[in-house]
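Sending over a structure as structure tokens; questions will come in a sec.
All protein chains of the complex are present and in place, except for one that has been dropped.
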Amino acid sequence: MLKVGVMGVRGYTGEELLRLLLGHPDVEVCCVQSRVERPQKLSELLPAFAKKTDLVCKNHSPEEMAKGCDVVFLALPHTVSMGVAPRILAEGKKVIDLSADFRLKDTSVYERYYKTKHLHPGLLKNSVYGLPELYREKIKKSALVANPGCYPTSILLAAIPFLKRKKTSGAFFVADAKSGVTGAGRSSTGAFQFADVNESFKAYRVGEHQHVPEMEEILADALGEKMQVVFTPHLVPINRGILSTLYFPLSEKMTTGELVRVYSEFYRNESFVRVLPEGVFPEVKNVLYTNFCDVAVKVDEERNVAVVLSALDNLMKGASGQAVQNMNLLAGFTETKGLL
Amino acid sequence: MLKVGVMGVRGYTGEELLRLLLGHPDVEVCCVQSRVERPQKLSELLPAFAKKTDLVCKNHSPEEMAKGCDVVFLALPHTVSMGVAPRILAEGKKVIDLSADFRLKDTSVYERYYKTKHLHPGLLKNSVYGLPELYREKIKKSALVANPGCYPTSILLAAIPFLKRKKTSGAFFVADAKSGVTGAGRSSTGAFQFADVNESFKAYRVGEHQHVPEMEEILADALGEKMQVVFTPHLVPINRGILSTLYFPLSEKMTTGELVRVYSEFYRNESFVRVLPEGVFPEVKNVLYTNFCDVAVKVDEERNVAVVLSALDNLMKGASGQAVQNMNLLAGFTETKGLL
Amino acid sequence: MLKVGVMGVRGYTGEELLRLLLGHPDVEVCCVQSRVERPQKLSELLPAFAKKTDLVCKNHSPEEMAKGCDVVFLALPHTVSMGVAPRILAEGKKVIDLSADFRLKDTSVYERYYKTKHLHPGLLKNSVYGLPELYREKIKKSALVANPGCYPTSILLAAIPFLKRKKTSGAFFVADAKSGVTGAGRSSTGAFQFADVNESFKAYRVGEHQHVPEMEEILADALGEKMQVVFTPHLVPINRGILSTLYFPLSEKMTTGELVRVYSEFYRNESFVRVLPEGVFPEVKNVLYTNFCDVAVKVDEERNVAVVLSALDNLMKGASGQAVQNMNLLAGFTETKGLL
Partner (left out) sequence: MLKVGVMGVRGYTGEELLRLLLGHPDVEVCCVQSRVERPQKLSELLPAFAKKTDLVCKNHSPEEMAKGCDVVFLALPHTVSMGVAPRILAEGKKVIDLSADFRLKDTSVYERYYKTKHLHPGLLKNSVYGLPELYREKIKKSALVANPGCYPTSILLAAIPFLKRKKTSGAFFVADAKSGVTGAGRSSTGAFQFADVNESFKAYRVGEHQHVPEMEEILADALGEKMQVVFTPHLVPINRGILSTLYFPLSEKMTTGELVRVYSEFYRNESFVRVLPEGVFPEVKNVLYTNFCDVAVKVDEERNVAVVLSALDNLMKGASGQAVQNMNLLAGFTETKGLL
């Protein structure tokens, strides 16, 4: 049994991680951390876990977590993780970090978007971006996995097969994305009040979202050349789910059928990416509570543009499910274990 | 008092029209039609109207409607209106048609998208597209107003000020639109079941929606040249509201502030288009139950793309509210009467 | 034109009041107050009001409000209103208070439920409970109207016709009520986060809600004897609306039809209470954005219990709509003016 722990267990991603890890047949959850004043039964803090676990939640130090665990998940806020991860790595244990702290190799970009100096730039050369479909072999050997953002997972999985074939005529592509409310994390600020979100719909951080540099950095690495993303995130009044719609001007004529084959071929051996048949489009409801990312393509032949759509559950393939997939890789388990 | 009637009063747009017309100070609603088997009190069919009106709903013929009314609103399904409108016009009365039947001047396009032959192509040269911000003077003099589709209203109002300045470098622009469920009309087919829509999100009719030719025809007329629209409609689990996000590659550098001024200038005298200040973006909740269309712009300077967003209530500015605005123009009333 | 002002304009009820008052043909809104740091255009604070009003929001003192207005609405938090109202009354102006501060005649009950001493008990003998269906004549002559709570409006209108006939065999009745989220007011505490409310449902303050003594006091006054209410409020994931389900053990046999007649007779002359025909039950959607309260009854003859249901919009008949109805009474306007 692999011994694991979760720091930040009371956030949306921490709670979802715990749900998955408790159901994983080869894992034992040894310790869960949150900023509680005194040790407390987890089921008092999160009543959904009553009769599912007797775990006690404590405000463990990173060293205490490392002592009891083989792998520690950090479901902590951005800018907090980077102070915690090195203390666990120093004890010889592995870290899967769900924050953005180890995703960007360029610290000047990190500092511009996250408004603080990076404390451990030296670790960045060892961290691996935890998107198994791109970096599977590196993940298996890594001690520090930077679990991707939810939007980047959704958009990169949709864009990569197309862009690897160098078929677009543009220097950028449009990624119009729509997310449920948990994508933004649990807030104590009064944002995301029910009556302000329900029966509404809006874009936010237009042209300024921190996931843009994350996507552009990975695209440059994966493609070997620069590709820009014009990205607009929107807030959908649902709890979970992301749907992204990408637009690529075509450099040559092609049919929808041809493009479906490109994608199907690319993801033939992937367990968690499902390329939909021609004429079928992704729906959030089909991926809810699963680790799948559904992808579909459609060529607008009259206007010579390829439209690519993808859907995933932001708490699963967009965060905690993908983190467990990465843990399976780290630990040498079957990649789908505990996720089907 | 202007005497008006509504045919198809039990659909979403018919019901909304009636709500507005009953509250209009210079209008008397004389007859309401629906395919009822026998005359029935409207409040028995639509309990929300109890103690608001004593109108009786009958399956009136077009001629009966014409006899009792100065203006007849057709809230009928596409392909049905075109048989009804001429019979009312023949009696010398005016028609505001909320269906698509008189919007497209090119009947071959109509027939391709609506799968039926147009019965009265001769009327198309007299019908006017009821978007007051573009065709106000023509509407005032017309006897047959083709009330625009909800998506086209939302997208044309967002696109026109930009395109009139000829600032885009492309032959097409992307319009990624998101609509509430009433946009599709009340269905008896079992589509739009609650549990299939709620907590989900999806695109539909990707690259095939019948509003594409409607927009492209009006753009060609307004701009004097062809402009293509790559359009993807999405279904949001809300009752009412459309938000559209448009992307224009820029042919020259400009700032967000400069573009805000272009839009503010363009809509300076409009009562129902609100250009938002820089940094503020439209939200569906701000336009619900109003006839406003909120528009905002943002230039992504690094990628040289203008993003334009618009929001409206699909049953108001996207259908019935706009129909009343058109009626005010036809009748010589103040344009905002009964709509604020 | 009646000159009116609103204090606390940025809460849900304040915003709704303003929407109604701006549309009222015989009213001029002269001043709106909120705790802003500096005077600000209302449309900057509440973008939904752009192009609807040029009002400037200031942190006016009660005396400033009184100087400019004939009637001042207090949409302020409980325990704040009681310090403000006397300062406006002292200037000879009228007050319609939407808080609970002047509803309970018994200050010991007030102090038990609202956890603070009442500052002006002397005013309580002059305040009138603003439920027009019960206290219409008193309201017309009053200078201080205590606008009822949303739950009490819904439950009292459903209970009174039955109880006046003294047909129940019990010393209490059950009122199981369900409310949308705006019923609790806009919060800055992080309660009512979207993802905690959406797709969930719960009871709250079971057996402890502050509306219980409000209902019991009015029932005692209206019936001339004590009647207890076993009340459970529930939170529905909708923005607006209350549906209450009441259960009365019958002291004698009666049919649903007989009970429908009792209610229809009782509310025959009321503009805003609609008694539904036998077999039809209230739905929140039929009262949204209206000042109606829909009431239906059903006798479970096998178990000898009468079930009474009522629905209203908590921001309209449950708060701001009723406040305007009360203003119409105070000012001598037609009671329905600006509300249909």
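So that you can tell them apart, the chains are marked A, B and C in the order they are listed, and the count of residues begins at 1 in each.
Convention: contacts are C-beta pairs under 8 Å (C-beta built on N, C-alpha and C of every residue); 3 or more make two chains touch, one makes a residue touch a chain.
As the structure is a computational prediction, the values presented were derived from the model and not from experiment.
Asker: Considering the complete complex, identify which of C:L98, C:A184, C:A222 or C:V236 is in touch with the unshown chain.
Answerer: Checking the options C:L98, C:A184, C:A222 or C:V236, the one contacting the hidden chain is C:V236.
Asker: Any idea which of C:P47, C:P282 or C:G321 touches the chain not displayed?
Answerer: C:P282
Asker: Which of these touches the unseen chain: C:K3, C:R87, C:K105 or C:K298?
Answerer: Per the contact definition at the top, the residue touching the missing chain is C:K298.
Asker: For a quick check of understanding: of B:L42, B:I160, B:V181 or B:V260, which residue touches the chain that isn't displayed?
Answerer: For the chain that is not drawn, the touching residue is B:V181.
Asker: If I consider the whole complex, including the chain that's not displayed, which of C:E199, C:D221 or C:E258 touches that chain?
Answerer: Checking the options C:E199, C:D221 or C:E258, the one contacting the hidden chain is C:E199.
Asker: Counting contacts across the full complex, list the positions on chain B that touch the omitted chain.
Answerer: Touching the chain left out of view, chain B contributes residues 12, 180-182, 186-190, 192-195, 197-199, 237-239.
Asker: Just checking the interface: what residues of chain A touch the absent partner chain?
Answerer: These residues of chain A touch the chain that is not shown: 22-23, 47-48, 50-52, 199, 271-272, 274, 276, 280, 283, 285-287, 289-290, 292, 294, 340.
Asker: Contacts of chain C with the missing chain: which residues?
Answerer: Counting over the whole complex, chain C touches the hidden chain at residues 172, 174, 176, 178, 196, 198-204, 206-207, 228-230, 232, 234, 236-241, 243, 245, 247, 281-285, 288, 298-300, 302-303, 305, 307, 309, 311.
Just so it is clear, only the chains that are shown with their structure count from here on.
Asker: Distance between chain B and chain C based on Cα centroids, please, to the nearest Å.
Answerer: About 36 Å separates the centre of chain B from that of chain C.
Asker: Between chain A and chain B, what's the gap in Å when you average each chain's C-alpha atoms?
Answerer: Whole-Å distance between the two chain centres: 39.
Asker: Distance from the CA centroid of chain A to that of chain C, rounded to the nearest Å?
Answerer: Inter-chain centre distance comes to 46 Å.
Asker: Where in chain A do residues touch two or more other chains at once?
Answerer: Residues 198-199, 237-239.
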